[in-house]
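The block underneath contains the structure these notes are about, expressed in structure tokens.
Missing here: one protein chain of the complex. Every other protein chain is in place.
Lettered A, B and C in written order, each chain numbered from 1.
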Amino acid sequence: MIRLELALDLDYDIAPPGGDFIFNIHAARTQRQHVLSESLNLNQNLATQVETEPATLNRYLRVQAFAGPLKVSYRATVDLLHHFAPPGNIDELPVARLPASVLSYIYPSRYCQSDRLQQVAMREFGQRSHGYGRVQAIRDWVLQRTTFTPNTSNANTSAIDTLIEHVGVCRDFAHLMIALCRALNIPARFTTGIDYGADPALGPTDFHAYVEVYLGDRWYIFDPSGTAIPMGFVRFGTGRDAADVAFATIFGTVGSAAPVINIRAVAGADGQVRIPHHCADAISTDG
Amino acid sequence: MIRLELALDLDYDIAPPGGDFIFNIHAARTQRQHVLSESLNLNQNLATQVETEPATLNRYLRVQAFAGPLKVSYRATVDLLHHFAPPGNIDELPVARLPASVLSYIYPSRYCQSDRLQQVAMREFGQRSHGYGRVQAIRDWVLQRTTFTPNTSNANTSAIDTLIEHVGVCRDFAHLMIALCRALNIPARFTTGIDYGADPALGPTDFHAYVEVYLGDRWYIFDPSGTAIPMGFVRFGTGRDAADVAFATIFGTVGSAAPVINIRAVAGADGQVRIPHHCADAISTDG
Amino acid sequence: MIRLELALDLDYDIAPPGGDFIFNIHAARTQRQHVLSESLNLNQNLATQVETEPATLNRYLRVQAFAGPLKVSYRATVDLLHHFAPPGNIDELPVARLPASVLSYIYPSRYCQSDRLQQVAMREFGQRSHGYGRVQAIRDWVLQRTTFTPNTSNANTSAIDTLIEHVGVCRDFAHLMIALCRALNIPARFTTGIDYGADPALGPTDFHAYVEVYLGDRWYIFDPSGTAIPMGFVRFGTGRDAADVAFATIFGTVGSAAPVINIRAVAGADGQVRIPHHCADAISTDG
Partner (left out) sequence: MIRLELALDLDYDIAPPGGDFIFNIHAARTQRQHVLSESLNLNQNLATQVETEPATLNRYLRVQAFAGPLKVSYRATVDLLHHFAPPGNIDELPVARLPASVLSYIYPSRYCQSDRLQQVAMREFGQRSHGYGRVQAIRDWVLQRTTFTPNTSNANTSAIDTLIEHVGVCRDFAHLMIALCRALNIPARFTTGIDYGADPALGPTDFHAYVEVYLGDRWYIFDPSGTAIPMGFVRFGTGRDAADVAFATIFGTVGSAAPVINIRAVAGADGQVRIPHHCADAISTDG
């Protein structure tokens, strides 16, 4: 069990007549991710509503804000009760045995055109024995051939662009890995959290995009950009790709500052601080 | 209430060592679409499993078939208890009031790149008063500028292609209409059924793709290709776009014949046959 | 006859071991564009070579520069002997009568996918009577539906993107107009010069991209972004699209400052200063 304390501060400047926001900044509540306590503060006096989407467990905060500054502060203490498993024991499922609820994650999506990458995927990974190791090979391949380079991609950049251009940020690494998994009929989804453990040289603590792949009987975590420590990932949102899980979707004319984020391991119920670290086991925070 | 009888025959030729299929050919069971009776027959002696995806109510039939011919027959009798409403009374919802379960339908998807069509959508429909009428205007605009032309599109054709090239089939009309709705933050989804009432000159009865748009408190039916009679639509699958709801997803080397489909209105409990017809009301088979 | 004086200053910072440049900053020498005098100065002591490409008359300056600062100054005095013609007298040529040397300008190119815009072009302009007026209508249509917005496009932006997204800079307006002309089998090319007469609110004098269309027996000038005064355009380069006529193509690791450009009308041989102005005639600086 790892206990993390999370502080998130967002700062906007809204032009008249005001702006609508859909935030996905609440830690998901799952069987293995317990939100012990949380608080939300806004500088504007607004009714807020947090709703949980049943299929994904994403928690959406809707805000209709007035013109002027909007400051959003979220604080949470979260326990991660990871499922650990030795990679060698984890199989892929044949399509015939995939649960209906994961089927949509083998289909292509806005940024993950898996239908067009079947040749690449078969060529590179078709001969490998099935299982966690094949997915790890996909993750390593994406990491090795792609250079993490800020400002090389934009809101239109897709897995095909990243495959060709060999550059991107965490979002792009994730899209490419997802597209390759789906091209092999392995369900894969796009998940957002905080880049726990990232090298400070990459900049201040930030949101992070990583991948979950359905193997055996659950979703396992992979970090294709290799910039952070998966054991420290608190899940906010999950979806088909970045189109589904922006931390903020904004309607209106709104300026924004960079988010200010802090995350740290704190003492658990037994008084011990357990620090997330890289490990050889497969890990999951899924049920 | 309309009662329809449906017969669906699929015919495949499977190369060794066999093939896996995910079919979505079972009529959905919803509050307004009652499946009175149904039967499924396969020429191969196979265990079959039909599973309902909870978020969409899509019913997936998984089949692992042997090499050789595979014949699949589905028969169903379905009652449609339409919700009818005068178009003038149906509003769009502001983003702040959309249910969380429909949010994913305002985001872009594989074939509906709504993020890139915001300028077109605002230019053409931004000044119109909000509501059912605006969505109807989008539907009419798509229908008017696009020519129904078989064999002009393929599995890679997206809403942007159809916008530019002005040709396509029902799938393409649906993608373009969906992308334009989402570009205006109106939830829209891709739904499959049978082209009830289509002109026989277009060929034998076939599968059909149409659009559902979330307005007021439910999903309303639109038929942007204008080739069929919406009141006769029995819903099979619904999803983000065609990537999600193929009637058959096939893994293996498999040849196929054209599906043979029959659908007709039959007498209801009161002995009366009610024939689907074009009508001015908005219609929905959603809960 | 209009006499213009042109001053162009480019400023680079070249990392070791040095950089190669292909510049296209020399005014073209044509029958109607006379370069009376010109000078080129570099701060590095380098052999330079200016070569004229026979098909386009583009003049290419090749420079192999050492690491360190590179400053390039070009000065020229140019006489423009415009061909003026009343638009109503200028016809399109049928394909059968196009000179072989202009044929390549009816084919699609990197940024002008005219092959995909035939439906749009026929729909919008197919019914218009042929001639200069139809081309002017294309230019007006592009100008009216596209908003000049810096930083909305990049090196990958093509005519299709601009058609869909309705924003861009002069390069993008030009690509869209060219693609539409070619879709109607009207030869069109991409030409670079200086944005003579541009509103200073748009920033300092800069390079400019505009369009030449082959009508009757010569190339006529069109300015689809409408930001400058065509009568003041000194032609540098012309080609299929922006891929062919960058003012500087750079090989190596090189930083650059914004070019500093001045252009002004000066007294001709008769002592009179003639100022370029908007005019209703068709104009050409082609032979």
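Methods note: a contact is a pair of C-beta atoms (placed from the backbone, for glycine too) under 8 Å apart; a residue touches a chain by one contact, two chains touch by 3 or more.
Everything numeric in this text was worked out from a predicted model, so none of it was measured.
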Partners of the unshown chain among those that are drawn: A, C
Which listed residue, A:Arg116, A:His130, A:Arg218 or A:Arg264, touches the chain dropped from view? A:Arg116
Listed residues A:Ala7, A:Val167, A:Leu202 or A:Ile229, member touching the removed chain: A:Val167
Among C:Ser104, C:Thr149, C:Ser256 or C:Gln272, contact with the omitted chain is made only by C:Ser104
Contacts of chain A with the absent chain, listed as residue ranges: 116-117, 119-120, 123, 145, 160, 163-167
For chain C, which residues lie in contact with the unshown chain of the complex? 20, 22, 51-55, 58, 60, 62-64, 94-97, 99-101, 103-104, 107-110, 113, 115-116, 155-156, 185, 239-240, 243-244, 251
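Please note the rule applied: only the chains that are shown with their structure count from here on.
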Per the C-alpha means, the centres of chain B and chain C lie apart by a whole-Å value of 49
Inter-chain centre distance, chain A versus chain C - centres from mean C-alpha coordinates, in Å: 46
Using mean CA coordinates as chain centres, what's the gap between chain A and chain B in Å? 31
Taking each residue of chain B in turn, which ones touch at least two of the other chains? 116
